[in-house]
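Sending over a structure as structure tokens; questions will come in a sec.
With one protein chain held back, the other chains of the complex are shown just where they sit.
Order of writing sets the chain letters: A and B. Residues in each chain are counted from 1.
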Amino acid sequence: MSEYTLENIAQVVEILREKSPLTHCITNVVTVKDCANAVLAVGASPIMANAPEEAEEIVGISNSLVINIGTLTKEQIETMKKSAKFAIENNKPFILDPVGVGISNIRNQTPIDIITNSKPSIIRGNLSEIKAIAMMYDILDECTMAKGVDVAQCDIINKDTLISNCNLIKNISEKLNTTIAVSGPIDIISDGHDVYTIENGDAMMSRITGSGCMLGCVLGAYLAVTNPLEAAITGTLVMGIAGELAAKTARDNNKGTGSFGIYLIDELSKLNKSTILSQSKLNKM
Amino acid sequence: MSEYTLENIAQVVEILREKSPLTHCITNVVTVKDCANAVLAVGASPIMANAPEEAEEIVGISNSLVINIGTLTKEQIETMKKSAKFAIENNKPFILDPVGVGISNIRNQTPIDIITNSKPSIIRGNLSEIKAIAMMYDILDECTMAKGVDVAQCDIINKDTLISNCNLIKNISEKLNTTIAVSGPIDIISDGHDVYTIENGDAMMSRITGSGCMLGCVLGAYLAVTNPLEAAITGTLVMGIAGELAAKTARDNNKGTGSFGIYLIDELSKLNKSTILSQSKLNKM
Partner (left out) sequence: MSEYTLENIAQVVEILREKSPLTHCITNVVTVKDCANAVLAVGASPIMANAPEEAEEIVGISNSLVINIGTLTKEQIETMKKSAKFAIENNKPFILDPVGVGISNIRNQTPIDIITNSKPSIIRGNLSEIKAIAMMYDILDECTMAKGVDVAQCDIINKDTLISNCNLIKNISEKLNTTIAVSGPIDIISDGHDVYTIENGDAMMSRITGSGCMLGCVLGAYLAVTNPLEAAITGTLVMGIAGELAAKTARDNNKGTGSFGIYLIDELSKLNKSTILSQSKLNKM
């Protein structure tokens, strides 16, 4: 229940660059390269492996694990379950990114299996995804169906819905006994006790594929060097600030979404202590 | 058999940005991220899913479907067949991009199965691919083998071969009872009645991977908001114009093919009504 200052966060950013932990990402085929480059850009060392035959060996040498269900296959689901189980048995922290949960049966069953059998350190997603998870655990009675892998229109967090959503996320986090990181125009992070909001970021982030997936992998990298709540705050700030700076560069140079995606990795790779201290819009509720 | 004006096309471009339909792409692992970013750039919302277990659920929530056979696996072939069948039964338009048809048995059998059992709204490809399809349906007696996934040298459409190729494409389109979109230095599009040609584009587009795949997915996005012929014309114009503008920027700044690929997404994301009206080189034959 400690309070995290920007000084703490800036330190975590630097520690990751010093320690360069091995971050294992079992993720989708759409954005896997951007995920690897994002992990490298913030200073960690990524590995991506999908075969169930090597699941335990790879988790065994890794410092943390990311599970992103964006493009599941039967084989990958097996790898995810084995990896999550092995991670929890060996005290390796891991994050679950339940992309598109709520829109198909395997996108519901895979997260349920992983959450129930191998409690993740962090679950991250957009509000529609987190609500879909909450509904499956009877924490919520109803939720709006997401638009594919994107958030439902009514689940976009704004000033008016912030307080109620903060309470909701705190409640879900407490019930599931895990840290929850929700991304949106305003990000909400809770460990069931405290709630933080972050107002960094830019709307351009939702005009490219991979912003959410990269965030999940960056959180996974920070999980290797600090506790889940601080990892979630740090990674969300880092991605939000990088997104903001990248969008500014894209607009200033009359570029579109292609260049924005490249500038985002640029900013992640250049980001340091002073960027965190000067740019962060972090609030404790 | 209506005639499409640039005003019509420009309207379709704007309608896609307003409606942002969900475009489901079952596509190859090489260019899948560029496909998602291209769909986002023109204003639609992409989803990529490969598991047969969720095929019907994902098609069920999507507004249109793209099937690209670039890197087939046994599992993905099953997903494609189920998805195409479900799409046709539920009146969801879909486009088939038979990448490399003619070079292997599974690249022949998969399109045949899909075309025969679940008529696509559009089939798009380079001339070698479309001729390979035509030969399998006894519309053509012979064709030149493509160079891998690239067009055969003798199948590059130019001024001299334009008329005969237009007649050929119209004939194939009529026989297969579907819209055909052939890309090349001059693009040819026919619904079996009318034939349109487009002279936008740049040779640099064939020096990166994914130009054809992105085109297929962009056509798929427009399929969600208009009829196959207009969708094919609109998407082909949009990609061609974006390619032209991106190549100019790359050359003006002494950049190579890496930057060109990024500028292409930039231009897709910036393209609007006035770009269409001022840049289009569309002819009705």
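By definition in this document, a residue touches a chain if its C-beta (ideal position, glycine included) is under 8 Å from a C-beta of that chain, and two chains touch if they have at least 3 such contacts.
Here the structure is a predicted model, which is why all the values come from computation and not from measurement.
Enquirer: Among A:Leu6, A:Leu22, A:Ile112 or A:Ile156, single out the residue that touches the unshown chain.
Expert: A:Leu22
Enquirer: From the list A:Glu14, A:Asp113 or A:Asp266, pick the residue that touches the absent chain.
Expert: Reading the full complex, the residue touching the unseen chain is A:Asp266.
Enquirer: Could I get the residues of subunit A that touch the absent chain, sorted low to high?
Expert: 22, 24, 29, 32-33, 36-37, 40-41, 45-51, 53-54, 57-58, 61-62, 75, 261-270
Enquirer: Tell me, which residues in subunit B touch the chain that this view leaves out?
Expert: These residues of subunit B touch the chain that is not shown: 28-31, 33-34, 70-74, 100, 103-107, 145, 147-150, 207-210, 255-259, 261-262.
To be clear about the criterion, only the chains that are shown with their structure count from here on.
Enquirer: Between subunit A and subunit B, what's the gap in Å when you average each chain's C-alpha atoms?
Expert: 34
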